[in-house]
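Working notes, structure below.
Just one protein chain is left out here, and the rest sit where they should.
Right, chain A next:
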Amino acid sequence: MPTNWLPESINIIGKQVDSLFVLIFGISLVAFILVEFLLIFFLIKYKRTKQNQEGLAVHGNTKLEIIWTLVPALILVGLGIYSTQMTYDIQKASAADAYEIEVIGRKWSWEFKYPNGASTINKFMVPEGKDVVLKVTSVDVIHSLWIPDARLKQDAVPGRETVIPLGKLQGGKEYPVICAEYCGTAHTKMLATMTVGKEDEFNKFLADAKKASEEGPQAGEKLAMQSCLSCHSIDGSKSAGPSWKGLYGSEKKLTNGQMVKVDDEYIKESITNPGAKVPEGYSPMPPVAKFDEKQLKSITEYIKTLK
């Protein structure tokens, strides 16, 4: 049966799922038409009239009842066997030499980690034509990674690794990657995109991603997520520490009454020696992870992006 009225899927599993969908759609359409046709037909044909004041006193018909029990049962058994086969195919689809990307869900972003140590946030690329497998987990609550164009999803469960066998992918667009399991305030906005890259494109992406994950604002963002953002907000809202929004370049009053301009120096000092200059209204920051120069610079660059 043709499946081309469904949005195109970009992998083999997707095409199989669509074919099963169309099969079940066909079966239910027949059942649907049968039921609704008989319903409407009987309602009209046997409407109460002057001549038709009393129904026919039949209580049942054993033969008929056995038939309409067995026929759906057989159809469903067939459907069950076919779907079981496909379920095993999906399970097996993760080839042993597949290219593995680790996916980490957190409120409210997706992080993708590549074998070369690079990592990206809310955007990822997979190599075209290679078997790809996603290994999914979560650091806080349950999320669910859904790629509608691949017809696949798995929950991201803390403390557990789930597997999404994408198989070989084809396709030249950006594909939405969605969080499907409700996870709080910004569940709706927990979106990422996937692209499928040709070999050289993909290698360039990996190299760039590796560089960006070692220095620059993106690296900073990741470090901040791990160590800072439980106390600092990035949207201006108040929490244990001052918000980072619009922080860089602003003037802060300290507990000792002095004024200070927030610059690279001040940020570095606040992290490495938290007691030295505490802004008014806050208590000194607890010691956080030791960062090297490069990491400190990345965090500062990340703060700079939060206008």
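As a convention for this text, a residue touches a chain if its C-beta (ideal position, glycine included) is under 8 Å from a C-beta of that chain, and two chains touch if they have at least 3 such contacts; residues count from 1.
We adopt the following convention: contacts and distances are computed from a predicted model.
S.K.: Can you tell which of "Cytochrome c oxidase subunit 1", "Fluoride-specific ion channel FluC", "Branched-chain amino acid transport system permease protein" or "Glutaredoxin" UniProt lists for the chain that's not drawn?
M.R.: Result for the unshown chain: "Cytochrome c oxidase subunit 1".
S.K.: Just name the one of A:Trp146, A:Phe202, A:Tyr266 or A:Tyr302 that touches the chain not displayed here.
M.R.: A:Trp146
S.K.: Which candidate, A:Val157, A:Val260 or A:Val278, sits in contact with the chain we can't see?
M.R.: A:Val157
S.K.: Since one chain isn't shown, list which residues of chain A touch it in the complete complex.
M.R.: The missing chain touches chain A at positions 6-7, 13, 16-17, 20-21, 24-25, 27-28, 31-32, 35-36, 38-39, 42-43, 46-49, 52-61, 64-65, 68-69, 72-73, 76-77, 79-80, 83-84, 86-88, 90-91, 140-142, 144, 146, 148-149, 151-155, 157-160, 162, 176, 178-189, 191.
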